[in-house]
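Here the complex is missing a single protein chain, while all its other protein chains stay put.
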Amino acid sequence: MRSAFAKRESRSGYIFAGPAALFMFALVVYPMAYGIFISTQKTNLIDEWEFVGAKYYLQLISDSEFFSTLGTTGLFAALVVAGNMIIGLLLAVIVNQKIPLANFFKVILMLPWLFPETVVGLIWKWIFSPLFGLLNHALMSFNLIETETDILGRENTAFAGVVFVCIWKGYPIVMLMMMAGMKNIPQERYEAASIDGANKWQQFRHITIPGLRPIILVAVILETAWWFKHFTIIWLMTGGGPAGRTEVVSIEIYLQAFTNFNFGRAAAESVIILLILLVASFIYSRVLRDESE
Amino acid sequence: MQETRKRFGISRKALATGVAAALLISGVGAVSASASSKKPAKKPAATKPAAAKEIYDFYNPKCPSKPTTLRIATPIILEVAGAVEQQIADDFMKACPDVKVQFIAIPSNDLPQKLTTMAIGGNMPDMYVHFTSFTGKALQMRVFEDLIPLLGKDYMSGWDPMFFEESVMNGKMMFAPWVGIPTAILYRKDLWAAAGNPAFPKTWDEFLAVAKKLTVDTDKDGKIDQYGWAIVGTPNGSGQGRFSQVVRNSGGYNYRETDAGKWESGAMTKGYLDALTLYQNAVKEGVVPPGYTSTGYPEASAQIANGKAVMMVTGPHSMGIIMKANPALDGKLAGFPMPTNNGAKPVTTLGNLGYAVAKSGKNKPLCIEYIKFQLSTKYQLAYNKIEWRLPSRLKAQKDPQVTGGMAQGFVDALKGGLWTEPTASFNGSIVKVDYEAYSEAFQGKKTPEQIQKEADAKIKKVIADNS
Partner (left out) sequence: MNQSKQKTGFMTNKKNNQFVTRIASYGILLTMTFLIIVPVLWMISTSLKSEDAIWDTPIEIIPSEPTLHNFKNLWSTHPFLQYLENSLIVVCSSTLISVAISTFAGYGISRFKFRGRGMYMSFLLATQLFPSIMLLIPYYKIFMTLGLIDNITALVITYVSFTIPFCTWMMRGYFAGISKDLDQAASIDGAGRIRVFTSVILPIAWPGVAATAIYAFIAGWNEYLFAMAFINTDTHKTVSLGIGQLIGEYRILWGELMAGALYALIPMAVIFIFFNRYLVSGLSAGAVKE
């Protein structure tokens, strides 16, 4: 009996999960295998193929600049993900309260998500622009600064500026995920807690957060993957500058592949990122799962 | 200059002697005459100078017998000169109704990646726009067809030798030079006059002094509102290209190929140091508008257009773009050759571009017809008119429209001589070292000497990684 049930269970599982698996298998496994393959080749991908083994990996491991790029990327991703999670969760909780105008704010708060990354990157670059930008103009008309300041051109502000813009663009999706997740937390729990005298913060800690744990896990893992690999906004805003201060690993890969034609090295860098992110998501899922059990 | 001369030397040797002779002879009377005459020893004694004559003022194309689509990948179509490119295509389609010219419009930022992807996917268009910056890649990918046999040797003699030379690598013509943009200092004549017409700077120190003179508070509100130099300081090719111009015009270089065929770093040259120092001082002295590190080409030309800045290191095409933004500047723009340091001769780049024919294409004869049509004097002048780019063909160059007026200074800049970026496959990495170096100089925390040392180490590492 048991095994028959298990069999039926497992067949249903395959029926439901099969189509996605087939689709992804066809479109992702080949490209990834291809990537891993070319990471061992010195190649122009057309008619020049030379097996070089682990040469590019060894080059990368001994390259302090690559590590500093990884460091920048890690810091960037950590800040953006943390920012997105905190702001996204906070705003989801706020608009989920039954307060007047909640729906209006919900729509406004989602706006940044609707704009293409190219437009977001450019519009903020334009706002930050020292001569033609809104920000400097505003700061100067309120006499907060004397002369124009070049936010994206200074080492200490460029990184912060880029992180800010990426959070601006990125938090709505977290907020949406949290909102969707919160709809699954039974309202009765809050009512019961409220009767027991729990305040908003206690309710948040003891009902909302545990109820959202699965979706938070998903959000953190995917957000980390996305922002660790992020390219467009930084590329458009600073191109990796000033003096390499905002150079993340995707920019390095792009330059290696399409301006240097060093596909082997670019692929090796990609594989390293894949490994880093695999380890990171493994750790995340362990930590978050352990907590919930 | 040495390495470029050497490179041309090799390629020239590799050329069929007849071609070489023809092109050298045709140099006589060209705007670039003095540039090509820097190697008089190589000049063959005498043949008919009449070879310089343009064959086609207007070329009537031979049309194919069956309907054909010609696919051309181009970023030009999206820029100011796109109107001319479209006009040529329309006229061609009128001349050959069976032909459909289809432009694949690619924003120039995406051109390298799109072309690479197409080449690797085995789906190259019939033709694509080749910039000199693309040379290294094209060589590595081997995607182009040699145009010398296709166009015929006679046709070669119609090109200005400087344009011609730059398009030929290892004896093969990679693209059909169309127009060029010799770099010089573009300036606003009206603002120059307002500062009492200072003498044109001959050295970079003088340049900085003039820039300082041009940095003024025009409306006397206690705040500087006009700066001397619209520096392009973005970390990309457009900033690096200009930095390189300063390095070269200070007698330095970033890297080059030695006689032994090895690459060597030039970051420790005096010229490289001088360029870094100039960039750092320009910021310290406040002669560049704020936001220099994020000022790209579009921003810098806008600064010239609205009078926020007076000078810019750029080519004549900028006049077209600036006037598009501010038509009132007609006649108020001009150029003068680059200042130099360390006794270097003023040199410039040609910024040559043109159509390349893809090796994999199936319509090569038609491509050739199209190229000849497109290079007709009529269209050379049409391009020149809209963007002041210098035509590549000798006949068109002689037209008063080209040399006269606002473009004069840029044409003069060619007299000093020419240099081309080295074409190592890892050129992109060196470009990056350069732009990181001047970005550091802007930050002002390190001395130019420190930055120079770091750049040198990085360049050496790039070379080592790629050998």
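The chains carry the letters A and B, assigned in the order they are written, with residues numbered from 1 in each.
Quick note on the criterion: a residue touches a chain if its C-beta (ideal position, glycine included) is under 8 Å from a C-beta of that chain, and two chains touch if they have at least 3 such contacts.
This is a predicted model, so every value here is computed, not measured.
Colleague: Out of all the chains shown, which come into contact with the hidden one?
Modeller: A, B
Colleague: I'm checking contacts with the chain that's been left out. Which of A:A6, A:I61, A:L75 or A:I283 qualifies?
Modeller: A:A6
Colleague: Out of B:R242, B:K308, B:K372 or B:K432, which touches the unshown chain?
Modeller: B:K308
Colleague: Would you mind spotting which of B:K324, B:K345, B:K378 or B:K398 touches the chain that isn't drawn?
Modeller: B:K324
Colleague: Counting contacts across the full complex, list the positions on subunit B that touch the omitted chain.
Modeller: So the residues of subunit B touching the missing chain come out as 71, 75, 78-80, 102-110, 113-114, 116-118, 120-123, 125, 225, 238, 297-298, 301-302, 305-306, 308, 317-318, 321, 324-326.
Colleague: Can you list, in ascending order, the subunit A residues touching the missing chain?
Modeller: So the residues of subunit A touching the missing chain come out as 6, 9-17, 19-21, 23-24, 27-28, 30-32, 34-35, 45, 87, 90-91, 94-95, 97, 99, 103, 105-119, 122-124, 126-127, 131-134, 137, 168, 173, 176-177, 179-181, 183-188, 197, 199-200, 211, 214-215, 217-218, 221-222, 225-226, 229, 231-232, 249-250, 253-254, 257, 263, 266-267, 269-270, 273-274, 277-278, 281.
What we mean here is this: only the chains that are shown with their structure count from here on.
Colleague: So how far apart, in whole Å, are subunit A and subunit B when each is placed at the average of its C-alpha atoms?
Modeller: 39
Colleague: Using the touch definition from the top, list the residues of subunit B that touch subunit A in their complex.
Modeller: My answer: residues 112-113, 116, 119-120, 136-137, 140-143, 223, 233-236, 289-294, 299, 302-303, 308, 425-429, 431-432, 435-436, 439-440, 442-443, 445, 458, 465-466.
Colleague: Could you please specify the touching residues of subunit A with respect to subunit B in the complex?
Modeller: Residues 44-48, 59, 65, 125, 128-132, 147-150, 152-155, 238-244, 254-255, 257-262 of subunit A touch subunit B in their complex.
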